[in-house]
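Read through the structure below, which is laid out as structure tokens, and then see the notes.
Coming up: chain A.
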Amino acid sequence: MRRSLRTSATGTVGLVIVLAVLFCAITADWISPYDPLEQNIERKLQPPAWLKGGSWDHPLGTDQLGRDILSRIIHGSRVSMLISVAGTAVAIAVGVLLGSVSGYYGGKADAVIMRFVDVILSFPFILLAIFVVAVIGPGILNIILIAGFTSGVNMARIIRGEILGVKEMEYIEAIRSVGARDGTIILKHILPNIFNVLIVMATLEMAQLILVESSLSFLGLGVPAEVPTWGKMLSEFRTLILSDPWIAVFPGLAITLTVLGINLFGDWLRDYLDPKLNQTIK
Partner candidate 1 sequence: MSDALLQVKDLTVKFNTPHGKAAAINRLSFDVRKGEIVGIVGESGCGKSLTSRAIMGLLPPSVAEVSGSILFDGDDLLRKSDKEMRKIRGNEISMIFQEPMTSLNPVYTIGNQLMETILLHQGVSRKEARERAIDMLKLVHIPSPEKRMKQYPHELSGGMRQRVMIAIALSCNPKMLIADEPTTALDVTIQAEIIDLLLELKEKLSMSIIMISHDLGVIAETADRVVVMYAGQAVESTDIDSIFERPLHPYTQGLLKARPTLEEKKERLETIEGSVPNSHELPAGCKFHTRCPFGRPICAAREPGLLEVNGQGVKCWMHAKEWNDHDE
Partner candidate 2 sequence: MIVLFGVTLVVFVILRLSGDPVDLYLPPGASPEMVERYREALGLSESIPVQYAKFLQGLFSGDLGQSYYYNEPALDVVLERFPATLELTAASVLVTIIIGVPAGIVAAVMRNSKTDYLIRVAALLGQCVPVFWIGIILIIIFAVKLHWLPTSGRGTWEHLVMPAFALGLYSAATTARLLRSSMLEVMNKEYVLVARAKGLSKAKVVLKHALKNAISAVITVLGLHIAGLLGGAIVTETVFAWPGIGRLIVQSINNRDFTVVQTAVMLIALCYVVINLLVDVCYALINPRVKLHGRGG
């Protein structure tokens, strides 16, 4: 059912959420009520404003070091957005590269690349990420690369399939018969046809990457210490849930909402671009 954004409630909601999170990420420094790193031991573990003992100074409360949770959550959106957007970009690059070579040229290159993909995919992703972090160390760039790479490999498989399909179309033969170079063919003619598939895959991967990044930082393998991320906040709060259970709600909620927003928007996008797409992607 092809519906324009205005008539799809869920699509609009999704887009709104995504834009809101992006907004937070970009303007974090300006809109946060406090410095996320500012500690204030006297004010530690204050509950959110609507519970007993809380105040509207710190609407979502403070953590064990007295830092304002709301500010930390706003700042956390930066890392999440950065990693998911950049990671997806890397993923697309990797996926297109591998998928194109594999799909277009076929033969040995295809066989080798697909085996390689099999090996990588037979690892549960988290494991792979942990490995690589252990080797090359944590840090934003590394995580982006790892996440991007593994997503990319996954995408490569699908892209290859799509290219195999497009390759057989007559207009490709026609172009080739007038002597166009391979590179041109791929870039100008084949890729634009799988554009829809790419876009939808990209949005879904973005959602996945947010979950992945938060899992990694939950396990302590994320970005280095001071930068607040949602996953890390949850791992810190884990030990506190016996005494202050409310504290674990917000970071997780932030993650869930963001992922939800991306998924809602992605679903709408998929329906909008091609209702038949449902069958090719997962």
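Rule of thumb we're sticking to: contacts are C-beta pairs under 8 Å (C-beta built on N, C-alpha and C of every residue); 3 or more make two chains touch, one makes a residue touch a chain; residues count from 1.
Quick note on selection: all candidates are chains of the complex that A comes from, given by their letters.
Quick caveat, the model's predicted, so the values are computed rather than measured.
Chemist: Would you mind pointing out which option among 1 or 2 touches chain A in this complex?
Modeler: 2
Chemist: Spell out the residues on chain A that touch candidate 2 in their complex, using ranges where they run on.
Modeler: 115-116, 118-119, 122-127, 130-132, 134-135, 207, 211, 214-215, 218-219, 231, 234-235, 237-238, 241-242, 245, 248-249, 251-252, 255-256, 259-260, 263-264, 278, 282
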